[in-house]
Each structure stands twice: as structure tokens, then as C-alpha cells.
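All protein chains of the complex are present and in place, except for one that has been dropped.
Up next is chain A:
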Amino acid sequence: MNRLIQISRRNFGLARKCLAVEGDAFRLDEYSGKYLGHRKVNFTEKLEIIDANKTAAIPIYRVTNAVGDVIDQSQDPKFDKDQALKMYKTMTKLNILDKILYDSQRQGRISFYMTSFGEEANHVGSASALEPQDLIYGQYREAGVLLWRGFSLSQFMNQCYGNSEDISKGRQMPIHFGSNELNFVTISSPLTTQLPQAVGSAYAFKRQPNNNRIAVVYFGDGAASEGDAHAAFNFAATLTCPIIFFCRNNGYAISTPTSEQYGGDGIAGKGPAYGLHTIRVDGNDLLAVYNATKEARKLALQNKPVLIEVMTYRLGHHSTSDDSTAYRSAEEVESWGDKDHPITRFKKYISENGWWNEEDEKTWQNEVKKDVLREFGAAEKRKLAHYHELFDDVYDVLPERLRRQRDELDKHIEEYKEHYPVDRILEKKL
């Protein structure tokens, strides 16, 4: 009897040990497969809370240094002359367009404007690495992407004036561009709403097999703080959508510096935690942005969502409603402009290839200025849309109630036409 008990005790001990090992293996398998996206996980008996301040920062991928020298030749995308010049010309055209439209707002000719000074390379570098069928959701400071895709100066001006030839019929405030033809979704002012929407579009693309199409959504370091950003990252990872999240980290959200915007390793630092493929890129290096976007597009097409954080600096004010000298020094802005300008960096690349010289620069600057001013003047003179447009497109079919309101407005304007700028509007559509 005694012996029997002894034996069973020993067996029980063994069984317990077996069960413990088996149970641990079972749990690790469950945690790994069901809780942690198939990441291998182990138990540890070492009590250690991860110090967020001591994790290494994700490095900044670059091809050129601050003066524009290619550091590792294997990373040179080897643009041909035409492509490189189109890139340079798009960046400089954007720059000139911004200067003139910014001043026109200051003169009270348009109500609002936002410049892209200092961010030209991240617009053009990313846009040129995408395919025309890829759908773009901008935040609002992505005019360079549209310019690359072929939005004309006249279309920019018409939109800023909201005249009769504006494709959005004067319904959106300036710089809220949109173009179905160029696959650019009309801009939405509330920050970050575009992120989950872009995931939804990407999901729609995923449903259509072999369509070689991804969604690319731009946003700023400030927008990343909105709950919508969290939702979008999470959805992209769980729905495995063909999407690139393109964060332009330019140091400021209007006046809020990034140091007050988030803790941790910037925006890229969040990527792996959400299950997103991630890269941090020198945003003032067109070549690096191009390479990164090109590579990200390949991943996105395999339904692996990618987060790109480009590091850059907003040289201009947030918008015409902002005076940034209230929260940053003129010296800070000057230092960035002098020490690292994306256009200067790329100019070195094309100059050293023998494709561009100072004479070309002068001719080009004059030509663009002339074009911008000509289109600007034409847009200003163009007639405004007929006021019937006010009632259209609230619904796909004009509701009876709105039709009655429109009829009342017709009568009213007929009676009091001397008080309305009727000569500045187009004739009524038949």
C-alpha cells in the first residue's frame, strides 16, 4: 500500500511536469497564432518593463546628403534626362505657383491659400513612383502630386477662384482640389477622415483581381494624432489592403511642434505595432522618397499595407490664416532653407548630369512666371457659375423642395437684379 502511494506520487509529479510543459507549449502556440499575428513568443522570468525612451529610433533612409551628393551609388534610381527634368520642373513650378497665389491671397483676391514650400521633393518623389491609376487621397498640402499628374495651371487657378470653369463648381474653398480623371479624391477639411476612407478604397481595389491599383493617402504629423489614424492603420492591417500611408512629418501641425504632438519614435515608430510594413525616409531627398515609394508600392500590391514617414520641414506658414513667427524663430526657418532645401539638392543631381545650367534656370523661371500670371489673370476674369448650381448635387436628383426654393430665388433675382452681379455669372443652363 505504502509503496503504491509512493509510486503514484512519483507518477503524479511526472505527470504534473509533463502537463506543465504541454500546457505552456499549448499556450505559446495559442498566443502566437491567435493573439500575436504568428509572431514567435516566449515566456520570460525576468521582470522588465520596456523603457520607451531607450528603444532605438528607426533610421532615416536616404540616397543623397544635404548637398545632393549620392552616397551609395547602388541606391541611385538612375533617372533619365526627361524624367529628371520633369521632376525638377514640377518642383519649381509648384514653388512659383505657391508664391504668386500666396501673394494674391494677401492682396485679397482669393480667400485662402496653403503653400508647399520645403516639401516639394516628397510630393514629386512619391507621385513619380506611383502609377496614374493609383488613387490619391491628399490631406491638403499635396498640390505637387496633382501638378505631377497633369492638373493644369488653369485648373489650379479656376479652383482657387471658384469660377464657372472650376470642376468642383465653386463648392470647395481654395486648395481643396479634386479630379476624377487624375484619380485624386476631393480634399476633405476635417483632418484624417481621408485615412479610413483610403483603406475603404483600397479594400474595393482588393476585391477587383489583378487591377494593379493601390490607394495612397497623405497626412501630416498632426493628423496622425486623430482617432481616425488609429482606426485606419488597424483596418489596413486587419483587412490587408493595398495601401500606402504617406506621412509628411514637417515638424509642425499649424503651431504645435512635433515634440508636443506625440511621444515615442515619431509616426514610423507606430507602424510595426499596427502590423504595417514601415520605412522612415529623408523627405527632402527626392531620390530616397522615389525609391521608398516604388518599393512600398510593390508590397502594397501584395496586400501588405505600408507606412512611409518622410522627414521634412515646413518652410512656409501653415496657411494664409497663420503667421508662424509667433511660434518659431526666423532663424530656425532660415537655417532649414539654407542648410537643406529639397529643390537645391535635386538641382545638383541634374546639374552634375549635365542636364541643367543657370541659363536654363533663368529661362524656365521666366517662362513659368509668365504662364502662372497669364492663367491667374484669365481665371480672375472668368465668369462665375450660374446660381442654379447652388441647388445641384445635394442629391443625385433635385428634390421637389429644393426645386421650389430655386424657383423662388429666380423670381427674387429677377425682381432685384440691380443688386446682384448678374453680369458676372454664366447664362442659365437649359
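The definition used in the following text is that a residue touches a chain if its C-beta (ideal position, glycine included) is under 8 Å from a C-beta of that chain, and two chains touch if they have at least 3 such contacts; residues count from 1.
Heads up, the rule we're going with is that contacts and distances are computed from a predicted model.
Q: Going by UniProt, what is the name of the one chain that was not included in the view, given "V-type proton ATPase subunit a", "Pyruvate dehydrogenase E1 component subunit beta", "Cytochrome c oxidase assembly factor 6 homolog" or "Putative BolA protein"?
A: "Pyruvate dehydrogenase E1 component subunit beta"
Q: Return the single residue from A:Gln75, A:Ser154 or A:Thr193 that touches the missing chain.
A: Selected residue, touching the omitted chain: A:Thr193.
Q: Have a look at A:Leu85, A:Ala231, A:Leu301 or A:Leu426 and name the one touching the chain we're not showing.
A: Touches the omitted chain: A:Ala231.
Q: I'm checking contacts with the chain that's been left out. Which of A:Tyr61, A:Tyr140, A:Phe205 or A:Phe245 qualifies?
A: Going through A:Tyr61, A:Tyr140, A:Phe205 or A:Phe245 one by one, A:Phe205 is the residue touching the chain not shown.
Q: Just to verify: which one of A:Ala57, A:Ala273 or A:Val394 makes contact with the chain not shown?
A: The single option touching the absent chain is A:Val394.
Q: Residues on chain A that touch the omitted chain in the whole complex?
A: Contacting residues on chain A, toward the hidden partner: 135, 137, 167-169, 171-172, 176, 178, 180, 185-186, 188-190, 193, 195-205, 207, 215, 227-228, 230-232, 234-235, 238-239, 389, 392-396, 399-401.
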